[in-house]
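Only a portion of the chains appears, each positioned as in the full assembly.
Chain IDs A, B, C and D follow the sequence of writing; residue 1 opens each chain.
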Amino acid sequence: GSDDESAGNQNGDNKELEGSVVVDGSGTVYPLMAKMAEEYMINSQPNVSVEVSRSGTSAGFETFLIENGTDFNDASRTIKEEEKAKAEELGMNIKQLKLALDGISIVVNPENDFATELTEQQVIDIFLGKYTKWSDINSDWPSDKIQTYGPNENHGTYEFFYENILDEQDMVGDANLQQEYSTLVKLVSEDKNAIGFFGFGYYDNNKDKVKAVGIDFGNGPVKPSLETISEDGPYANFTRPVFTYLNVDHAKEKPQVLDYAIWVMENVNNYAGEVGFAPLPKEEAEKLANELKELK
Amino acid sequence: MATNSNPNKNAVPVREMIEKKKSSKNISSVFEKLVPTILFLFAIVSILTTIGIIYTLFSETIEFFKRVPITEFFTSTELNPLSQNPDFGILPLINGTILSSLIAMLVAGPIGIMAAVYLSEYASDKVRRTLKPMLEVLAGVPTIVYGFFAFTFVTPLLRSIWPAVDATNILSPGIVMGIMIIPMIASLSEDAMSSVPNSMREGAFALGATRLESTFKVVIPAALSGIIASFILGISRAIGETMIVTIASGSSKNFTFDITQSMQTMTAYIVEVAGGEAPAGSTIYFSLYAVAMTLFVFTLLMNLLARYITRKFREEY
Amino acid sequence: MSIKETDQNNTPNPKNIVYDTQDLNLWYGETHALKNINLSINEKEITAIIGPSGCGKSTYLKTLNRMVEMVPSVRTSGDIKYNGKSILDRSFKVEDLRTRVGMVFQKPNPFPKSVYENVAYGPKIHGIRDKKTLDEIVEKSLKDAFIWDEVKDRLKENAYGLSGGQQQRLCIARTLAIEPDVILMDEPTSALDPISTLKVEELVQNLKENYSIIIVTHNMQQAARISDKTAFFLNGEVVEFDETETLFSNPSDKRTEDYITGRFG
Amino acid sequence: MKYIDINQVQQRMNSRIVKNNFLKYIFFFATILGLIVLAALLIQVLYDGLGVIDYQFLTGRLSTEASRAGIMGAILGTLWLMAVVIPVTVIIGIGTALYLELYLKRGRTQSIIQTNISNLAGVPSIVYGILGLTIFVRAMDFGNVVLAGGLTLSLLILPIVVVAAQESIRAVPQHLSEASYGMGATKWQTIRRIILPAALPGMITGSILAISRAIGETAPLTVIGIPALLIPFPEGITDKFTALPMQIYYWTLDSTLVDEYANLAAATIIVLLLILFILNSIAVIVRNKFQQRY
């Protein structure tokens, strides 16, 4: 249930709104957005229908950047140049709203009691295939073959990992990349030589099945947690923001869209943790909320 | 006009009334002429559906082949649609499709035909009439339910017996698909075997054959074309099956023959691409149609083959 | 429409010709089933058609109400005049013809509806909707078909609950309900037991007062018993057509004699 | 000169008979194997899902919170889909069957249409999904609403309905229509009053079975695109929707995120199977009750 019953009433005027708000985009952001949509409808505007799809960041942009497109597009990456260009071409005003922070979690099988800590470089080298056996990293470790896992190219998480962590070097050929996180968690939880990566939320929800590795970024090992994940905190190198993009024209035309956007920015920090995202710094969220209020 | 020459007939002047109504019949006779036209329009829908399928698949597939050479598509074993240097080889998908169908047929073929033999040759009328509809319930279970079952029941069961099996693998959905297809094969084969005249069996029994011998040496050979057709239709069904593999086989685009591993079929690829990040107009979007086209051709060929076999090799007894 | 003009209520000349067949030929694809048929059938008489199996009796009967057209491969030449109008003409509406010419089939074929609905079917399709009128028509037709007493309490029941003989009389009642001029009967008793057969024969003889009846039968005794005239068909030809008495007692053709004495067929 | 040694024949006889009897049991086992699996499936689903089913679950709205999630929206979505599928398939399906059986002359055209229909019946459902996505969702710009989904499913089951309707028309004995024509009825009158009523039970049975197929179909809907979270109930055919099988699909996939989703999926399966069971029972009742004897 919601832990903040007053959330809906903070929202200045209590005018009853109706109509629909259409959200599509990233599957990573989906749990957060779905949670907020639901809470919004329960606590703030019961007659507004917020529908959330998850066709993916890029596919979402396709239906966002057209006439009469969706109102919001969730994104696990920032908008690309060509996407921006398309919006300009259409004369469409869009606004980026940073929602929360996600920490790429490096996980291993719970039975794995040796690789509890790795340096950032070791992680990179593992996924680049420079180590094939655990014993290549540390001669005390077993000489079993390392099996890497991760979400497939469909996911923003993969893109982030590939672009920002591996620095666009090719990932090891036999990496087991999956479309479904359910599959991924299962695979790691059942392969004692597994090492995988995915968003913090999936680790957070499956702590009984997989174990997070502490990463040494230079100042000793850090495990991902709501506290460590932040853009300037100890887990910063593996932290990425997640966004939603707002069609500002829609927000001006449809009060429910704007109202929802404001509500989201005012309340996102209450729900982020619940679904495995680290909250934004308070000021950043407030700033975005205020910018939105000015659109009124 | 008077009909009084015929007093007997006159209690009700039916004749007269009918004649009178005839003048008003013009409206209904227009309707009468219209009916065939209306019905024709309905019948055209099925033709339009076919044209629609072929047209959409074709036009977008051609677009795809402008970007990816057709030879690469059909010969490459690499499928990495989303990577920076994407590869579009359909072989991993065809491999996954063939393996899963093969596993399904290894389950459904023998079991289906044994069930058909039991129902057609051994079971009494009463037993047959209870068992057959019960078996057909299996065919009516939605495939999404089978997918759930494969993922949450069959896979864990397999893994407890054979630890090498991955959490997602092609074996479990293959087996479950096979179970789904059993009723189809059993039912069609049973039809084929039941239509072998009893005089064949009598001929065999009179030579001292046991029921088993009459079945395998006379009835089955005589019904062979029907049985083969049922197998081919079963394969076609397995090739086109989507949800079971989507849920239970993961989405690795491996080109491997190791059935304990995750693989993707053509159908599951379509679900992944259509439901995932496939911006319209991108190569990956068009690849959806190219794969669907391949799938369509595969199943069409199977269906035509099945029909050809039943027609061509129909036994004359 | 112009059929009316030659309706039976014209001058009551008993020798009025209802059907005049001239040089009729009929082919089912390659099979030449009727060959140069010439026959004039009188009004208010019972005309029997006899002949061995496959000689074309049913085919001829079905040509008289153009039911034969339902076989797609059929071709005809020659002419049939019904009350002076050429019926083989495409412009002649078959529905009109069939409204004036009723037909009773070999196997009783009531509709899977109630007894009442079976009889009311014809009037209804011809546009009679009034409940009271329909009631009257049903009652009268069932009475005329000698079956009213047996079914009056079960008008709402399904016709398939009746015995075979009752079903056949119901089919006759159904035909009577549209008051045709002519009734064609194709071996109407061959599927019935002897007692039902007798009842139907009796009924047919009664109907003659008001209807022209053409009856195909396998049963020569039946033809002899009930018909006024008899035509003997063989291999698609009319071998002999005469007063029934003459034909059976003194056939002019050797083949007729052979047939009626049971030497073949 | 005897080729057949009666002693040898005798010796072999026993083993042949034993083999026959033994295999008989194997065949019987093969026959009921499917049923055993079915039982396992049912038990597993009931075990996982029965605990979840209560009034709240059946009538409630969708939620990301497993404890308060309900499937009324999915039930209504499925019903709205059927509101499109049933009229479309029944009218077009029966119309097509009437045309093929009663109006169209046997010949090339007839065999082309007939072949076409049986080929369509073998096209994988996901291909229909692509057709629906391309034509209804995009080209006609309906969006991923009930109408688009319903039309897609309609095309999918149309061949089944046509074939079933054709069979029931063929089962109406020729002599009934002859009787009707013999009374001066026109073709349409005969069809309307004699052939259709007699063929109707068969047509209804066939249609119900086809419709239950449509109710369970998932693949075409995944291609068309169904929102993963849609809380408001659909109120018409131009509304967006979710359907029972889609909900099963999403919950199965997300069961890693929230364990209880697996139970929700199982509970939804129970509801879906129950609906199908009821529909099939109706089909059987219609078949048995209204079967005509001619």
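General observations
Note that in this section a residue touches a chain if its C-beta (ideal position, glycine included) is under 8 Å from a C-beta of that chain, and two chains touch if they have at least 3 such contacts.
This structure is a prediction, so every number in the text was calculated from the model and none was measured.
Each chain type appears once in the view; in the entire file the copy numbers are A x1, B x1, C x2, D x1.
Just so we're on the same page, only the chains that are shown with their structure count from here on.
Comparing per-chain C-alpha centres with the mean over every protein C-alpha atom, the closest match is chain D.
Farthest chain from subunit B, judged by C-alpha centroids: C.
Sorting all chain pairs by how many C-beta pairs they have in contact places B-D at the top. Our note on geometry: subunit B versus subunit D, Cα centroid distance of 13 Å, whole angstroms.
In this assembly, the C-alpha centroid of subunit A lies 86 Å from the C-alpha centroid of subunit C. The mean-CA centres of subunit C and subunit D are about 48 angstrom from one another, to the nearest whole unit.
Listed for subunit D are residues 186, 225, 252-253, each touching two or more other chains. For subunit B, the set of residues touching two or more other chains reads 275, 280. An unclassified topology is adopted by the chain contact network, corresponding to no line, ring, star or complete arrangement. Chain pairs that touch, as defined above: A-B, A-D, B-C, B-D, C-D. Partner subunit B is touched in their complex by these residues of subunit D: 16-17, 19-20, 23-24, 26-28, 30-35, 37-38, 40-41, 44-45, 48, 91-92, 95-96, 98-100, 103-104, 113, 115-120, 122-131, 133-135, 138, 155, 158-159, 162, 186-188, 209, 212-213, 215-219, 222-223, 225, 245, 248-249, 252-253, 262, 265-266, 269, 272-273, 276, 280.
Against subunit A, the residues of subunit B that register as touching in their complex are 80-84, 159, 166-168, 250-252, 262, 272, 275-280. Residues 55-62, 152-154, 158, 168, 176-180, 183, 186-187, 190 of subunit A are the ones that touch subunit B when the two sit in their complex.
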